[in-house]
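One chain of protein is taken out of this complex; the other chains stay put.
This part shows chain A:
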């Protein structure tokens, strides 16, 4: 412990107090309210057709959005690290747009793009694909808001990758795809999984971007965060508490997973693997 530099008690005190008031107190209140619901009532709320449908829709569209971001995010990170081309800096800056742009604005923009007379909606309707007011629209909105996660976790690891192993493999006659699958991909896998999990977590809780484009039909295009919002508006606090606490549980499981992945990565680096 560093005993020379002053200010540990004060800064630690402020940090712990602030986190307790701003983060832990509300989350504790939510858990308290959810526990108050009682096990039987909790099961009844969660097994209701509308709740079940909302979770099914949210999990499946978030999975779809994550698959998109795994492919696009990995390609984007690769292109940003490995190649030089005009406009690269601009592309790199664009990656952070979904972090800085308000979700409501993103939702509004997507709804305009995918409307029947929109830039994408028109051509897509011509080939019989509907995005607005369908689960595909929900996945689009989720994908947009979680684009930066895979890119920003994979990018630094890809940058630090040494060239020699790759070159040795190439010298021994391995094809590009084989070198990628056997050497590069395993090295970036922990970062890749971390990014994918964080993006998935973000997608599960997304609200603002989705409600503009989803149509918000119960049982069809209603996501969990919206259902929670509706239960609050109906003053059905037990149901809101049960659903929100379950969603919070999902977030904690994903965070635990991310921490496990990071431990695994540290151990791999530690053993020189």
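Assume contacts are C-beta pairs under 8 Å (C-beta built on N, C-alpha and C of every residue); 3 or more make two chains touch, one makes a residue touch a chain; residues count from 1.
Please note the rule applied: contacts and distances are computed from a predicted model.
Undergrad: Could you tell me which of "Ferredoxin reductase", "Carbohydrate ABC transporter membrane protein 2, CUT1 family", "ABC exporter, ATP-binding protein" or "Sulfate transport system permease protein" is the UniProt name of the chain missing from the displayed complex?
TA: The chain we cannot see is, by its UniProt record, "Sulfate transport system permease protein".
Undergrad: One chain is left out of this view; which of A:45, A:132, A:147 or A:261 touches it in the full complex?
TA: Checking each option in A:45, A:132, A:147 or A:261, the one touching the absent chain turns out to be A:147.
Undergrad: May I ask which residue of A:112, A:125 or A:189 touches the chain that does not appear here?
TA: A:112
Undergrad: What is the set of chain A residues that contact the non-displayed chain in the whole complex?
TA: 1-2, 4-8, 10-12, 14-16, 18-19, 22-27, 29-30, 32-33, 72, 75-76, 78-79, 82-83, 85, 87, 89, 91-106, 108-110, 112-113, 118-120, 143-144, 147, 163, 166-167, 170, 176, 179-180, 184, 198, 201-202, 204-208, 211-212, 225, 228-229, 232, 237, 240-241, 244, 247-248, 251, 254-255, 259
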